[in-house]
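Note that one protein chain of the assembly has been removed; the remaining protein chains are unaltered in position.
So, subunit A:
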Amino acid sequence: MTQSNRLNGGLINRGKPLNFNFDGRTYQGYEGDTLASALMANGVRFLGRSFKYHRPRGIFTAGSEEPNALVELRSGARQEPNTRATVAELYEGLVACSQNYKGSLRYDLLALNDLFSDILSAGFYYKTFMWPAAFWEKVYEPIIRSAAGLGRLSGEDDPDEYEKGFLHCDLLVIGGGPAGLMAALTAGRAGANVILADEDCRFGGRLNVEQEDVDGKPAVEWVEQAVAELTAMDNVRLMPRSTAMGAFDHGIYGVVERVQDHLHTPVEGKPRQTLWRVYSKRAILCAGATERPIVFPDNDRPGVMLAGSMRAYANRWAATPARMVAVFTNNDDGHRTAVDLMAKGVDVTAIVDARLDAPTLTGVRLISGAHVIGTKGRHGLSSIRVRQADGREETLACGALGVSGGWNPNVHLTCHQGGRPVWNESIAAFVPGQNIPVGMSVAGAAKGLFSTEDALRSGAEEALAALEILGIAASALKLPRAVNSAYNLQPLYHVPHGKGRAWLDLQNDVTVKDVKLAHQENYRSVEHLKRYTTLGMGTDQGKTANVNALAIMAELTGKSIPETGTTIFRPPYTPVTLGTIGGRTVGKHFHPTRETPTDKWAREHNAPFDIAGDWMRARWFPQPGETHWRQSADREACNVRKNVGICDVTTLGKIDVQGADAASFLNRVYANGFAKLAVGKVRYGIMLREDGACYDDGTAARLAEEHFVITTTTANAGAVLRNMEFARQCLWPDMDVQLISTTEAWAQYAIAGPKSRELLQRIVDSEFDISNEAFPFMACGSVTLCGGLRARLFRISFSGELAYELAVPTRYGDALWRRMLELGRGLGVAPYGLEALDIMRIEKGHPTGRELDGRATALMLGMGRMVSRKKDSIGSTLDQREGLTDPNGLRLVGLKPVNQSEVITAGSQLVNETAPVQIDSEQGHVTSACISPHLGHSIGMAYLKGGDQRMGEIIRVVDPVRGTDVKVQVISTHFFDPEGGRLRA
């Protein structure tokens, strides 16, 4: 199919024709086309259906402010919904589909919605879908879900990679139109470090779409020369295809660079997009302006577009939306569209100018003091209805209408930190206010200076001002000669005549009628207007709708526009994909992976892993023939209690504490006493938060008078160090104590079981006496192993057996593990993992993070007396609050089922023996549970109200979600070896 709407000229490369596919049909375009311009050149006007009413829609703009022409770009895993066809660069083999219809684009079944527009007006969902209540989940919600949204996701993983980068500069210039180019040239020539970013694939801004001269040559040529000069400067970084999407604190800007979006297949190894964090000392916003339309009935048909965009298609992309067009304007700028299109051989049937004193133009009919009050043509404009000042009406045939209601400076980034723009009466538009981000200034059309001459001068001036602040010497550039075209705007936001709905927000289908409804229902502030009607809440942030809407609200409330005010903007300026925000931290890279010294060995032995505090911890080590996890875990636990087992406990936090005041310091951060701990001894300790809750437990070993090593739980290692540093630096800054994390410096293994000493005797060098007398329970010390390897030995036990923990520098961890397994063969040594570890600690009633849930106090844990009243320590005062010392408060107890074949499940609720299963029967909950291979039945640890006084009582463990209800007896948590004899063997 030939490109029937192609014109001559333009910035497209006719030497590179490109084939592309839209809605299953193939078309041809050229290098330099966007998907929108190529479709337009091929006469395709109808691109999609609107969000709510499913009305046919076409191309409205030529830029990133596009509300209508949203397509599904690409297919397969790279399919992206809601992509603006106006910014999608055409490439060979591009595939795209229209969105938001059921059936076909042409015959959309959901177009029926348009007939129900009266019911579907603003806020309808606050007034419907309420009855009958049962219909919500089964009927209304599924229907709404399937109707919601525009495009669809592929459901497949994103195959591309995304990067994050950091850039520093003296000056960030946002926007590469006339103002931005002049600013970059001025600063670049002065030697400043400059970054010039523009969202477009080429610099130039409006100079690429207007027929005007700069410095005596076509604007495009001037742009080329400026870019060539900037490219040659080492101190200037040019970033095309890069949107500065957010202005963040302290001169930091987020810039999204679309590295490979314009290629059919992104090159592997390069990112698809990069999110740059730009640290600027100064920034100049040269973001230009966006045109707004005049609002009139049936103004949303394909073919109705912004006048400035219509001529952009003609001038830059050599495409016209129709062979017969009209213009509707309230300012001189709209006339340029008629001039430019006629110059390219397109018929302009008339300029409908709302101003009574509109200037005439040779070669085209001007109807002054007139409004467009209606349109015809369902799948594309066929005619407009025009009303003159004296009431006469006529119908004019045309395939496209360029509408110009004025230009809005792109103030968005000036609002990102809460600043509000101010109304400028002389151009009837909002311009940046006083309160804009620190370090930012604004130039050109973005501050309301619309002519090219003004933009060039403004860009240079702002650059000079910025350079002066930076202390960089600079001289003013000779300003190029440029047009200073007139504007002469007479504000007209919507026409008072005509029948039918008039659209404000094309993307969210919000009409003038909706604004009137909002006003009627008293949602009159602009913030309420926005949320009630959803105007401005689409992916285009209402760029072509906001000002007209608030002008209409101002009219309805009888206030001026400055009195009405405006909503402001948040980042991002245009949509940013989640892949770009995620960068490299996706999938398993969302968290770092920390591997223990025995990781390699564990993988060799097919151990399954759990993740705790980012560490990979082996759950059990399966033997051949074992098919169920309990076979492995029970075997491992039984082997520990019978022979000897080894377990990698490297992940538990280790903090080295040294200094003359080390003991006194530990005395302040632990609830129990450490000041008098003897050298060569270890003690269990609990740490409280200042509000009295117990948040961590561990051990502290005194290796020397001024040297301790403490342990923490795996997950809390970072938090404990942070809190200890806080105490050291902020609370007791003169204490002579230093801290450092040694978690990753030492490999640490538990060696547990009746034969653990025998195993150690095969490793620890003979000059060290580790007999029970010389190295009793809770002893610690430095030793050497295997002929001189330095190590630390701690006689502590989590399993309740005779046990030790042995630490060596991490790099020897793997070798030591393998050596222990080798040397311990005759003793029945076997490794044990997390599951066996958990079984044994539950059998001994030791708390872990499941009991230390953030609400537990020492009293609840049965450790109330460990909180010393004889000294100050973190949390010891509020620990005594009456609310926390209630004798009927929760207390940690043990549970065993009355019927030994029944199972207690962790997380279950506790109720009294005959109580009904309901919320006010709640007596507590089960924190940990297991089936003990040593006792032969299920056991549980639980918090029970007043539990310490209810020993022997029968209660029930209930799980209403899983439907279980088990009778249990309340007993001590010391299920196994309650006297602790095995520990001291």
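The definition used in the following text is that contacts are C-beta pairs under 8 Å (C-beta built on N, C-alpha and C of every residue); 3 or more make two chains touch, one makes a residue touch a chain; residues count from 1.
We take it that contacts and distances are computed from a predicted model.
Look at the chain that isn't drawn here: its UniProt entry, checked against "Electron transfer flavoprotein subunit beta", "Succinate dehydrogenase hydrophobic membrane anchor subunit", "Energy-coupling factor transporter transmembrane protein EcfT" or "Sarcosine oxidase delta subunit SoxD", names it "Sarcosine oxidase delta subunit SoxD".
Shown as candidates are A:Val576, A:Met735 or A:Ile770; the residue that touches the absent chain is A:Met735.
Although one chain is not drawn, the whole complex shows that of A:Glu137, A:Asp157, A:Asp249 or A:Glu268 it is A:Asp249 that touches it.
The residue touching the chain not shown here, chosen from A:Tyr101, A:Tyr140 or A:Tyr279, is A:Tyr279.
Residue in contact with the omitted chain (choice from A:Gln490, A:Gln631, A:Thr784 or A:Gln880): A:Gln880. Within the entire complex, the positions of subunit A that touch the omitted partner chain are 248-252, 277, 279, 417-418, 438, 661, 664, 690-691, 718, 721-722, 725-726, 729-735, 872, 876-878, 880-881.
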